[in-house]
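Sending over a structure as structure tokens; questions will come in a sec.
All protein chains but one are shown at their positions in the complex.
Up next, subunit A:
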Amino acid sequence: MDKPWNNKAWFLVLPVLLLVAFSAIVPLMTVVNYSVQDTFGNNEFFWAGTDWFRDILHSGRFWDALGRNLIFSFVVLAIQIPLGIFIALNMPKHGIGVPVCLVLMALPLLIPWNVVGTIWQVFGRVDIGFLGHYLRVLGVDYNYTQDPVDAWATVIIMDVWHWTSLVVLLCYAGLVSIPDAYYQAAKIDGASRWSVFRYIQLPKMKRVLLIAVLLRFMDSFMIYTEPFVVTGGGPGNSTTFLSIDLVKMAVGQFDLGPAAAMSIIYFLIILLLSWVFYTVMTSHDTQR
């Protein structure tokens, strides 16, 4: 059957297209522009070709930061996804508990990111912070400003605290959409708790889980504000992630060319990894 085509619809998309062009495409192109030129101010530019890219790809600093990013994202996903599913499975489905849980879960998501950083920065301080002080009292030699392991633990726990709710809410939405008949049929079929999870709940949550994994991966890979506020990338370079390094290079050292080249590489990595995640997780759907 032929559907009527109406090209006027494109006019309705046009305003958004213009907006996106100015807010995303144009800035991105400026970055591309910087990445292939050298400048010494006064709006003078010299062609640099792929030099900046070569520099970045040969610098140990970049690979170290990238490694830290990958480890961070992996750890964050490995904790938040199972924990989020677990909490969602145990949330009440009826009654007064539902809104209470939902509000509690949404709270961390509503706090501005730098405030989250500040909360944990103060929380973990060994002199006045609740966590830092009492860990000391309990005899734990905790100090996130000096010990890289403590700094990592703080940043990861902070991220788990901040973002697990997102996974919980997405999974919960997937779970409540399962009709009761499925659970009743599973009972009649004598399915165990694990089988119910494996064959009913997990397949129904798959789509939202895909979104959760993608969002959490992209967000954690781009993490900047919270570790910047808490540790400032330290101690040493131990929590210097790509984004923190990038800002140091661009705004601190004013190396616009290398910083632009790094931005583009960073962007391509996120794009590539997101595509890989998406392809792997959806390929199962098309198999028959």
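Simple rule for what comes next: contacts are C-beta pairs under 8 Å (C-beta built on N, C-alpha and C of every residue); 3 or more make two chains touch, one makes a residue touch a chain; residues count from 1.
Here is the rule we go by: contacts and distances are computed from a predicted model.
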Name of the absent chain as recorded in UniProt (options "ABC transporter ATP-binding protein", "Flagellar basal body rod protein FlgB", "4Fe-4S dicluster domain-containing protein" or "Aminomethyl-transferring glycine dehydrogenase subunit GcvPA"): "ABC transporter ATP-binding protein"
Residue among A:Q184, A:Q253 or A:T282 that touches the chain left out of view: A:Q184
Selected from A:I200, A:L215, A:V247 or A:L273 as touching the chain missing from the view: A:I200
For subunit A, the residues touching the chain missing from this view: 179, 181-182, 184-185, 187-192, 195, 199-200, 203, 287-288
